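Shown here: the complex without one of its protein chains, the others still in place.
Going in written order, the chains are labelled A, B and C, and every chain counts its residues from 1.
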Amino acid sequence: MTISLQSAQIIINTALAKGREMGLKPLSAVVLDGGGHVQAFAREDGAAPGRFAIAHGKAYGAVMLGMAGTAQMARAEAQAYFMAAVNGVYGGQVIPVPGGVLLRNDSGAVIGAVGVTGDTSDNDAIAAMAGIEAAGLIGEI
Amino acid sequence: MTISLQSAQIIINTALAKGREMGLKPLSAVVLDGGGHVQAFAREDGAAPGRFAIAHGKAYGAVMLGMAGTAQMARAEAQAYFMAAVNGVYGGQVIPVPGGVLLRNDSGAVIGAVGVTGDTSDNDAIAAMAGIEAAGLIGEI
Amino acid sequence: MTISLQSAQIIINTALAKGREMGLKPLSAVVLDGGGHVQAFAREDGAAPGRFAIAHGKAYGAVMLGMAGTAQMARAEAQAYFMAAVNGVYGGQVIPVPGGVLLRNDSGAVIGAVGVTGDTSDNDAIAAMAGIEAAGLIGEI
Partner (left out) sequence: MTISLQSAQIIINTALAKGREMGLKPLSAVVLDGGGHVQAFAREDGAAPGRFAIAHGKAYGAVMLGMAGTAQMARAEAQAYFMAAVNGVYGGQVIPVPGGVLLRNDSGAVIGAVGVTGDTSDNDAIAAMAGIEAAGLIGEI
């Protein structure tokens, strides 16, 4: 099971709308499938040009490790050299902070991840969760 | 001047719809801004997982060189080692075939590019142009 | 839908056995899932040390492009610079020759790929197909 493009676009559009509603800085959001491949992405007007790579890095680490952003950050705080090494084997593509949210199906299997960036990591995660709920999916922050 | 997210989403959604209307294989489409940075992307259900990189490569080369996909392909046919060398300096991110379409403003300045992939290069370019016209912009194939 | 480890091991063990039965050089075989990630691999005693990367490259390109080895080779013969550029965006991980076999489910969706290397490309593909048939799956050479 994977995420349809329609679901991905609901997640992204709702996350960006949530950011505007909360008065956050302009957000960018990506949805990856269960193999870590980009399904859809959008960058709000006014967001910095490099935001794709940050959003992607949050979601990519979540899928590849099967570990959401909060757990990755805890590991990075406890064992910085481990997350640095993980980044080595994944080509430097992992951003281990909140805003990388795992998507699970009803039986708990990982079916993808959402990455949101632009404001604080915690606000990014709130916006991601708004999108995930709008799509009727289960997110793990 | 750059492309708004709204325009980028019109381009992408219209390009994908055009592909369905023409009975093409599932398409993927990206819009890059005038600095070659990702603004928005969507991958149709059923498209191969690696399509982001191909769509991106078509659009990225167009922006970075200021040369659309058709002109890049002509150069690759005439001088393969030149395009290989270009890929060296751009980190291997250029796909020099049609489906990479330059976006210009009224005065002819490049404001971004669209990359479409999934069917033949020529059909990819037709779908990209449908999206660009729907957004009221000028494309160079 | 993806491939179970049990199916992957049947594919690999049968492919290697087929190679011994046919008197081929020592084979190596990999099975990737639908996202291009390694599920299982084995390298026959006597095979050269670098065979993982070749087996992987045959299967990886197949999954990422949704195009089996034979079709990739045809494209490389017709447009060498295109497959070279594809390799750029995929980090140089694509080996575009037979022996990279797509795995499809009953409805035709790609669920992974098998990569076999060690003998001629055509013999590699025969060994891969023997494994795929033993696992009751459908292969596209």
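Keep in mind that, in the parts below, a residue touches a chain if its C-beta (ideal position, glycine included) is under 8 Å from a C-beta of that chain, and two chains touch if they have at least 3 such contacts.
Predicted model only: the values in this text are computed from it and were never measured.
Engineer: Could you run through the displayed chains and say which ones the absent chain touches?
Structural biologist: For the complete complex, the undisplayed chain touches A, C.
Engineer: Sort through C:Q39, C:Q72, C:N87 or C:T117 and give me the one touching the missing partner chain.
Structural biologist: The one listed residue touching the chain not shown is C:Q39.
Engineer: Since one chain has been left out of the picture, which residues of chain A touch it in the full complex?
Structural biologist: These residues touch the chain not displayed: 34-36, 63-67, 79-82, 84-92, 109-110.
Engineer: Under the stated touch rule, tell me which residues of chain C contact the chain that is not displayed.
Structural biologist: Contact residues on chain C toward the absent chain are 4-5, 8-9, 33, 35, 37-45, 49-50, 52.
Operating definition for what follows: only the chains that are shown with their structure count from here on.
Engineer: Which chain B residues reach two or more other chains?
Structural biologist: 49-50
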